[in-house]
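Structure incoming, see below.
The other protein chains are all here in position, but one chain of the complex has been omitted.
Naming follows writing order (A, B and C), and every chain is counted from residue 1.
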């Protein structure tokens, strides 16, 4: 069966690629008297929250893309619900640069908690949208790759089950310990990065035995 | 028959993806004293017209892409007229960020009507361009997917017939009730989003019976 | 024979799509007291050189992309010279936004001639690069589509022969009559737009008879 979703994937790749690359526009170079080398170095070091926020968001969008890639490997046909849920995911992905800029600007001030609450809140929405996408795809089995097994469908679902509770905890934590909330997010994304191969492997196995 | 339009679709996807993602650059973060958490929250809430304009335009470009996708699924060959009409659509799509910024800037002031008139006027042009595109494609039947039926061609045409009168009404309405004009646009786009599946389904049916 | 150039075309489409869409970032909205509707309208109208420069450059990059598309339809294999000449074309294409901004900023002042000289000078370079690209591709016949005829190769070459003299004339004209130089460019591009189909047709015919 031919894959119907090539152009959706191409468009989504475009949006993810742009959203991830535009992040760098939020990094502003220091405007210092050029004769003072020490001052430039100091000013660059003082900008570390910007670099951290940039790296964190780059990593998070990359993880989103990996997940998107993995889910759409299993989707062969599309309907309107799928297309608009995908649109919602792209909308949320392109929003990430905004709380990233807030994070970079308000790091080290009491207002950080506001920035982190918006940041983690956005990821709660992103996880809801990914769950919705996979829910729609797996409910209509004729949208999926024909040879996919029930085990593989459940495995993908299970992989995302940590997303909502962890990001929700990070959202709540952001009001009393915003730095901790960011660490919690980074931890989950690292976990996803390291386990992303396993799911992929099992999906391949499933294909072999079906 | 091989599809000749792959690279046009790839280029168009690129332009749509960039136009939709660049919208976020118009959202500026508030620059407030970091110790005042209340002020940051207030200032973010005061920016709701920016967020609304961003969301509205994101949605509208996404709908345009869905339509573009749907039309080009039926087009197999290209000529110059088709290519330049497509170029016109991309030109208009990349313009959307400008009246979006006007909308965000002048919301709540008497100048809003100017912004909304330009915004809705642009969508009148976009609908004319889409009609022209489908007109060119369906006039030269050898540009289309060979097995397409006359019923499907008419159905696609009919789907776009609401576009020009509704956006024209919104344009006229913008001079006396600009908020209403925006609502009218949002309503039409929501209608298109919900009915986009039906056309698609019928196109598939057509393929089955032809 | 399989086409080896798919990823070059994909990357080039990406650069063209971004270069064409980034142009809109040079359009700045007027920052006027919101209660004064007349002032906003006047200020928007006063910005017409920006809109003209934006439209002109959008059109020129689109024509470049159409030409690129047409040339690469005939190229099946690649070598280093081809890849780096293509890189040069992409470099020049991504530069266009700079003289476009100069044009918009200095229209109506005596400095316009400087802006137009840079603008037209850039297009002389672009035409040299396109000639170089087609020269490299047509010299090594094994880089081309196997069934291409000598007539088609010459036809493509002839199509580009106006580019260098006309843009060079526009460059020289820019020092005494910059507005005329811009018109000359626009005229050539319009001519290319209208004749682009004919070349394409002949290439198809060639395929049929070869």
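Quick note on the criterion: contacts are C-beta pairs under 8 Å (C-beta built on N, C-alpha and C of every residue); 3 or more make two chains touch, one makes a residue touch a chain.
Just so we're clear, the structure is a prediction, and the values are computed from it rather than from any experiment.
Novice: Which listed residue (A:14, A:87 or A:178) would be found touching the missing chain in the intact complex?
Specialist: Final answer for the missing-chain contact: A:14.
Novice: Pick out which of C:24, C:63 or C:90 touches the chain that's been left out of the picture.
Specialist: Per the contact definition at the top, the residue touching the missing chain is C:90.
Novice: For the chain left off this view, which of C:102, C:133 or C:166 is in contact with it?
Specialist: Missing-chain contact among the listed residues: C:102.
Novice: So which bits of subunit A touch the chain we can't see?
Specialist: These residues touch the chain not displayed: 9-10, 13-14, 16-18, 20-25, 27, 29, 31-32, 34-37, 40-41, 44, 55, 58-59, 62, 65-66, 69, 193-194, 196-197, 200.
Novice: Residue by residue, what part of subunit C touches the chain that was omitted?
Specialist: On the subunit C side, contact with the omitted chain comes from 7-8, 10-11, 14-15, 17-19, 22, 25, 79-81, 83-84, 87, 90-91, 94-95, 97-98, 101-102, 105-106, 108-114, 118.
What we mean here is this: only the chains that are shown with their structure count from here on.
Novice: For the homomeric pair subunit B and subunit C, should the interface be classed as same or different, according to whether the shared residue numbers exceed half of all numbers used?
Specialist: Counting which numbers both chains contribute, under half are shared, so the two copies meet through different residues.
Novice: For subunit B versus subunit C, what separation do you get between their C-alpha means, in angstrom?
Specialist: 26
Novice: For subunit A and subunit C, let me know how many angstrom lie between their CA-based centres, rounded off.
Specialist: 37
Novice: At least two partner chains per residue is the criterion; list those residues in subunit C.
Specialist: As it turns out, subunit C has residues touching two or more other chains at 18.
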